[in-house]
Every structure is written in structure tokens, then in C-alpha cells.
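Removed from the display is one protein chain of the complex; every other protein chain stays in position.
Chain IDs A and B follow the sequence of writing; residue 1 opens each chain.
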Amino acid sequence: MGIFLSLCHQHMLLAWRSGHTTLIVTFLFIAVTLMPFGLGPELALLSRLAPGLLWVVLLMSLLLSLDRMFQADYEDGTLEQLGLLPLPMELIVLAKSLGHFIALFVPLLISVPVAGLLLNIEAAVLPALMLTMLAGAPALTLLGAIGAALALSVRRSAMLTVLLVMPLYIPVLVFGATSSTRAIAMSGQIDWPALGILALMSCAALFMAPLAAAAALRVALR
Amino acid sequence: MVQKQVFFQSVSFVNNLVLRAENLACARGARKVFAQLDFQLKAGGAMAVYGANGSGKTSLLRLIAGFLTPRDGALSLSGDGHEATQCHYLGHTDGLKANLTVAETLSFTARILGHDGAALDLSMLGLTAHQQQMVGDLSAGQKRRLMLARLIIAPRQIWLLDEPLTALDEQGRQLIDQLAQDHLATGGMIVAASHERLGFAGHRLQLNRQNHDMAAV
Partner (left out) sequence: MFKTVENISAYYANPQRFMRLAGKLHAPVWALALIVLAVGLHMVANVPDDYQQGATVRIMFVHVPAAWMSLFAYSFIFFASVTALIFRHPVGHVAGRAAAPIGAVFTLIALLTGSLWGQPMWGTWWVWDARLTSVLVLFFIYLGYIALWQAIEDYGQAARATAILAIVGSINVPIVKFSVDWWNTLHQPASVSRFARPALHADFLYPLLVMGLGFTLLFFALTLTRMQMEILRQRARARHLANDFEGDE
């Protein structure tokens, strides 16, 4: 447990110190700022599209962050040291994913209401929106870990990671964004069935994704 | 000068540990690196592996570490309770983070290796004055010294050292020699790949792809 928390803590510390957290949050705001230029500044339209747009922007920010998940450890030899620990690789994946979640996903999540203001989002929708994002977070982070681990031995792997992870993210986006959009129609009420499916996906990812990601990390160590 | 002292406390190594390679072959993709390698190394023994570039020195270390699987033949450990044996691997890459301070690196290393770093005396690494410095600001030799901290923090019976003398000054080389001698004296085992002569190694293995030379120095 000590090793697990140390790994998690180190991942967060490095994400913060290398300025990665700030960059990703900045990216989210840049992407949101671009929307009115593309769609027109009409507030009613932006307000209607806001939940879906925020979901897509969140996914894109997260996709961009994935190449920092294991890449630095792979390049500087830390992964070899981790491979020699008595801790199973699956738990190392979980520790890193937890660190990634706290250092990158949580700041993104906190930025969502502020970014929502720029899109004239209805305040009543925010709780439902953020709850779906939180329910989908484990799935998003862990599925991302699979893609990041698979593309590890490839130099400049960011684009490849996006291609590998995108199909895995689609079901989460479908349920997350749809239930958030529906929250508008239901005046902010939470769409419990969709939320349940998201939570189910997260649970499934929690059990299966570390197996796949750990197998991919072992391949990268060869 | 490095003082003669034993750095390791309460080490419980397998005293009849034997590392054995039989008809070992290694390949990377379609490229065959070496084949028909046989050797045997006992606890307290150190083997220096020599060979030209591409002769498989690093691959041999990675095979022993378990990162690679043999293409042919077998690599085995035997001895009472050898299943719990762990190894240290110091490779070409240092496993250090530029954005951490020396002190943070040491405490992180200690924690993931499951040992209390605070109780250990790491002054022999010569980094005491640099505790609060960022690792990214250290010189190449100082980074190598910081890497060596792992060997001291957690006692593990097998040391796999890839080019251990790289970037080290005369003092640093003496430090390695001292650490290695003490490790061997407590029943440790070392396999080191190098282009240079290693003073502590009692055996030398010349990798020639097929007709390998194993000899006592």
C-alpha cells in the first residue's frame, strides 16, 4: 500500500511540476473559447450545445494528456525499476491511473463549470453534467491507460494513442453526453439509468483495463 | 577516499544461490544476438561480461532481470528460498526525474523499495551538499551516484549493472568497487556488462555470439 501511494503521489507531483496540469486545463479553455467563433456567439444555441461540447472538449483534453501517463517513465528507465518491484504491474497501472485522475482529471472537472459560463450553460444542468463526468472518469482514465501503454515503444506516439483510444471512448461519450444533454430537457434532473450504465462501464474498466495495460507495459519492457 | 565500511545491515541472502545458464540463446525479432551460452555463478561471485557492440551484453542482463525471455535454452536460479530473490538493475537510462530534488528522489526510492531511507547513511555518495538541488541540474556523474543509492537503500541479492563506470570519476569508480566488494562479501551476486576492466569481478565472460569464453580472472 505504501508503494502504491508513493507511486500515485509521485505521478501527481511530476504532472504538477512539469506544468502538465496547467497546460491541459489551458487547452480546455482554449478549445471552449474557439467554439463561439466556429458556431457563432448566439447564446441560446451555445447554451443548448454546451453539455455536449464540454464533454467532447473534456475527452480531447484527456486524450492529449495520455502520452504523459507512462511515456516519461519508459524513456528515463523508471519503468524498468517499477518492473522489478514486488508489486504486480496491474497495481502499478492503477496507482499511475489514480495519480493521473487526481492530477489531471480533477482539475479539468473543476474547470468545467467555469468553462460552462463561457458557453452560457444553465446552472441547473451543471450538477448532472459533472456527476456523469465523474461517473465516467475511471473508465476514461483506465481505457486511456491501455492506449498509452500500447503505444509506449513508439516515438511521438500522441497521435497513435488518440487513434487507439478514440473507439474505446465512444460508448462513454454516448452515455455521458446524452444524459447531460437530456438534463436540460428534464430541467436539471439527473438521468439515473444513463448514470448507472456509466458507472457500470467504469467498474468493468476498473477490473479489465489494468490487465490489458499491464500486459502492454510488459511487452514494452522487452 | 572512500572509507572501508560495510553499508548493508541485516541482509538475509540465500547462501547457496546459483545462477545458471544452459545453452542460452537470445534473439531480438529476427536478429539472433547470441546462442549456446553456458555459465554458472554462485552467491558471492561477480561476473564481468565483455563483448563487442551488439554482442548481447545488455540483452543478457535483461534476460536475467526477466524483461526478456530466452529464445532457447534455460536460465535458472537455485538455492534455498531462491523464489524470493530480487535483483537491482542499473541500465543505460538512470530512472531519475529531472523535476525532483535529490532528497525527494532518495525518499521516493526508499519508499517504493520498501525501506526507510531516513535511517541510512548515504554520505558516501557525495551528494550531501546537493540534497535540495533538482536532479536535472546534477552532472552526469552525480546522477550516476544518485542511481547507486538504490543499491544501498534496499539489499537485493543480485545486482545487474550495465556499464557501471560510465560518467564516473576516479572516486566514483572506487565507490562502485567498494560497494561491490561489500555486496559480494555478504553473499551477493553481481553480473556487470562493461567495456572496461572491473576490479571486483572474479569471473569474466567474453560474448562472441557462439564460442563464448568463461574464465576466472
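Side notes on the structure shown:
Definition applied: contacts are C-beta pairs under 8 Å (C-beta built on N, C-alpha and C of every residue); 3 or more make two chains touch, one makes a residue touch a chain.
Everything numeric here is computed off the predicted structure, so don't read it as measured data.
Touching the missing chain, out of A:Leu13, A:Ala199 or A:Ala215, is residue A:Ala215.
Seen across the whole complex, the unshown chain contacts chain B at 25, 27-32, 35-36, 71-72, 208-210. The chain not shown here touches chain A at positions 146, 150-151, 153-154, 157, 160, 163-164, 166-168, 170-171, 174-175, 178, 201, 208, 212, 215-216, 219-220, 222.
Everything below uses one rule, namely that only the chains that are shown with their structure count from here on.
Averaging Cα coordinates per chain places chain A and chain B 38 Å apart.
Interface of chain A with chain B (complex): residues 2-3, 6-7, 10, 13-14, 17-18, 72, 75-78, 80-86, 221-222. Interface of chain B with chain A (complex): residues 65-69, 86-89, 91-97, 99-100, 104, 108, 111-114, 150.
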